[in-house]
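Here the complex is missing one protein chain, while the rest keep their positions.
For reference, chains read A and B in written order, and residue numbers begin at 1 within each chain.
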Amino acid sequence: MSEKLLEIQDERLSFFTQAGEVKALNNVSFSMEQGDVLGIVGESGSGKSVTAYSIMGLTAYPGKLIGGTIHFNGHEIEKMTEKEFRKMRGNEVSIIFQDPMTSLNPVYTIGNQIVEVIRLHTNKTKKEAYARAKELLELVGMNEPEKRLKQYPHELSGGMRQRVMIAIALACEPKLLIADEPTTALDVTIQAQILELMQELRAKLGMSIIMITHDLGVVASMCEKIAVMYAGHIVEYGTTDEIFYQPGHEYTKGLINSIPKLNAQGKERLIPIEGTPVDLLNPPAGCPFAPRCTNCMKVCLREMPPRTDLSDTHYSLCWLHQKQQAEQGGKAE
Amino acid sequence: MAEKKIQKNPLSLQLNADDFNLASGEEKQSLVVMRESVSFWKDGFRRLGKNKIAMVSLFFIVLIMIFAYIVPVFYPYTYAQQIRGSENLAPFTYSEKEQARIDAGESVFPHVCGTDKSGRDYAVRLMLGARISLTVGLLCSVLVLLIGATFGAISGFLGGWADMIMMRITDILYTIPDILLIILLAVAFKEPLEVLASKPGFGWLQTLGPNLVSIFIVFALLYWVGMARIVRSQVLTLKEAEYVTAARALGASGGRIIKKHLLTNCIGTLIVTTTLQIPSAIFTESYLSFLGLGVASPMPSLGSLATDAVKGMNTYPHLLLLPALLISVIILVFNLFGDGLRDAFDPKLKN
Partner (left out) sequence: MVKYTVKRIGMGLFSIFIVATLTFFLMNMVPGGPFVAEKSMSKAAQQALAEKYGLDKPILERYGTYLTDLLHGDMGPSLKQRGREVSDIIFSKFPVSAKLAGIAVLVALCVGIPLGCLAAYNRGKWADNLIIVFATCGIAVPSFISSVLLLYTFGMNLKLLPVVGLNEAAAYVMPVTALALYPAAYITRLMRSSLLDVMGQDYMRTARAKGVSNFKILFKHALRNAVLPVVTYVGPMLAGLMTGSFVVEKIFTVPGLGREFVSAITNRDYTMIMGTTIILATLVIAANVIVDVLYKIIDPRIKLK
């Protein structure tokens, strides 16, 4: 366990709102080793961001961790105090948010905001910190770093700002970088640039990355492992190849079918996933995906499917596997 | 219980084969909790109804309205009626004369709030004062709404240089401290209106008091600036809004766009702004009354009642405290109700 960078076991987290308990995460488990790139895929509200935030102790009130353990880089996250979190955030683990337009403080210069994080976690003087900030801006591929340091966020474009966010995140060379939909708010061409930059930086600095996205294209190009989340459950987990070529869960299949294919012949139609995500305030008793599933069975409506290991690295939570096993078992008998 | 345990063990051989049959559409649907979709108004009223503070405020507004407009009609005393020998009575006390009448078996309606120095029943004067204050507040807000909304809407719709000139006018009006002009206008209108009131056919001006009329004019002239700006910016946003473009692209007529989109989107803002205008008008009226520029005697307003009581506040504190409290409560409940309306119908305005 100790060689693992991150190990999450049976994490349960709820938001206690006025309307009732919203079960945002249900028994989420996965682990990462140093240098891994993990993609977490799912719709909005499926719990992918909450999972990542909980590693940093950033789940805002009224969110509360109610069970499970999280080990990160030797820390026991579930037992940590705010003060210990503070030392860790921005230093050992850092994050890039979705919307670079609103994630930078509008009243401070870029330089000020990069230097802030450097000085929080190192003993560098102001001058050294500025020199480091300049280096970082060069690292993330910004021209005229001297000038940029003195500019305000509103003077930069979205792509530029996301580069600044990455510079801030990498300032203290973190072990783990969480990228929460880093390209969703950007133009397609800029998206490609940012992804390329992240890959480059990973090769150079060797940090682990958790890539949160709803875009399967992004994970396919960047990640080695993928966790598919639905309604607070990891419904399928596996290597990128396994997920794309042998998807186990009906939801994953649905996601893959809804991607346009370049080599599609003629008038092939995209297959959307019908219906809307579940209401987490009143989650159904069975599989949360059941109401939208084309192969939904009676048992699916009643009970949560158990985990079925499809290979050493691949598992999925679906009753169909049980059915298959039962049928095979029946034949064997 | 036993059965459940079996099902919890999915690899058990006692699996029910039926479980692996496809579920029917209805079975699936039963799990989907659909939130009922509600209209803008229904949703707003539901939210308003849930807001306890707003509902309590509304209750007080209705209560004060009943006391201001209905109760005085049935009340045994009138606001100008001077009862001789009953000057400066404390609440619930009777003068010697009245005591004699009570002893003689007559029933005398108690002076719930006492009487003032001219022997006028204070309770009915308070009610009338509240009536004047409320009337000023309501009428002024309506005036502000009409003028402001028209000005703002025209400015927003025309756009271009007409809009620019109209907005420069509001800019200038906005920077001028309004209370100075209100006082000046109140003074300036006072005498011409008094002259007008003495002419035949304008007797109503006299009863209303020229000052009251000048307050209306002042409000109509000055206070619409904020409203005009709000309406203009609403019109401008809506003009650019994508759903309006979409409606136009779908071939909706201009009238339909105005009715369906612009009006329904503006109306929440309009109601909220108007409601919040009421306390500010009441505020200003009581203030002007305090400076001696309010309603004409013997007509009372809450401001003038408080002013009259200042001189004798050491001996008769209740004469001061009651109108002061009433003004504050009226302003408070209108503010709170306006806030509630805003939260219910116009969450965008919240900050």
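Everything below uses one rule, namely that contacts are C-beta pairs under 8 Å (C-beta built on N, C-alpha and C of every residue); 3 or more make two chains touch, one makes a residue touch a chain.
None of these values were measured; they are calculated from a predicted model.
Within the full complex, the residue among A:104, A:216 or A:273 touching the omitted chain is A:104. Checked against the full complex, the candidates B:145, B:166, B:215 or B:327 give a single residue touching the omitted chain, namely B:327. The missing chain, though absent from the display, is touched by one residue of B:22, B:183, B:247 or B:267; that residue is B:183. Across the interface with the omitted chain, chain B contributes residues 171-172, 175-181, 183-185, 187-188, 190-192, 195, 279, 283, 286-287, 290-292, 303, 306-307, 310, 313-314, 317, 320-321, 324, 327-329, 331-332, 335-336, 350-351. The omitted chain makes contact with chain A at the following residues, 56, 58, 60, 82, 85-91, 94-95, 97, 99, 102-107, 116-117, 120-121, 152, 154, 165, 168.
By our rule, only the chains that are shown with their structure count from here on.
Taking each chain's centre as the mean of its C-alpha atoms, chain A lies 50 Å from chain B. Remark: chain B residues 7-8, 10-11, 15-16, 18-23, 27-29, 31-33, 35 touch chain A in the complex. The part of chain A that touches chain B in the complex is made up of residues 275-276, 279, 282, 284, 286, 290-291, 295-303, 305-306, 319, 322-323, 325-326.
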